[in-house]
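Input: one structure, supplied below.
With one protein chain held back, the other chains of the complex are shown just where they sit.
Up next is chain A:
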Amino acid sequence: MSHANRPESWELVVLPDGTSKVAFEKDKKVENAGRFVVEREDHTLGNLVRMQLLEDTRVAFAGYRMPHPLEHKIHIEVHTTANSNPADAMILACNNLIDKLNRMEEKFDAEVARKQHQGL
């Protein structure tokens, strides 16, 4: 009884029917600005992408927030200069991150192999 209205545990992982993972809302007043609503993600991805976006000189503003702790989505706001746009900035940021993680994994594998070779 006490669990009558308990949310399902998979609600914070599984995308609900009929929603898309990423929705884009273009800012109505400012050029080259908009908000990505990313479903079923949290600070793990939000902060990671935000910091990477800020590395790009053509990004004038980047921020993220989780609108409510029980709504499992994040907003990522991006505002770029005239020679870019939010979508391109986002895709570039993702590219750079994937690159970084690839190199990190290579190094990690090599290091673990080296350490295991030395004996536990």
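Points worth noting:
As a convention for this text, a contact is a pair of C-beta atoms (placed from the backbone, for glycine too) under 8 Å apart; a residue touches a chain by one contact, two chains touch by 3 or more; residues count from 1.
By definition in this document, contacts and distances are computed from a predicted model.
You can't see one chain of this complex, but its UniProt record names it "DNA-directed RNA polymerase II subunit RPB3", from the set "DNA-directed RNA polymerase II subunit RPB3", "Nucleoporin NDC1", "Nuclear pore complex protein Nup85" or "Proteasome subunit beta". Residues 9-10, 12-14, 20-26, 28, 31, 34, 36, 38, 41, 43-45, 47-52, 55-59, 85-87, 90-92, 94-98, 100-105, 107-109, 111-112, 114-116, 120 are the ones on chain A that touch the missing chain.
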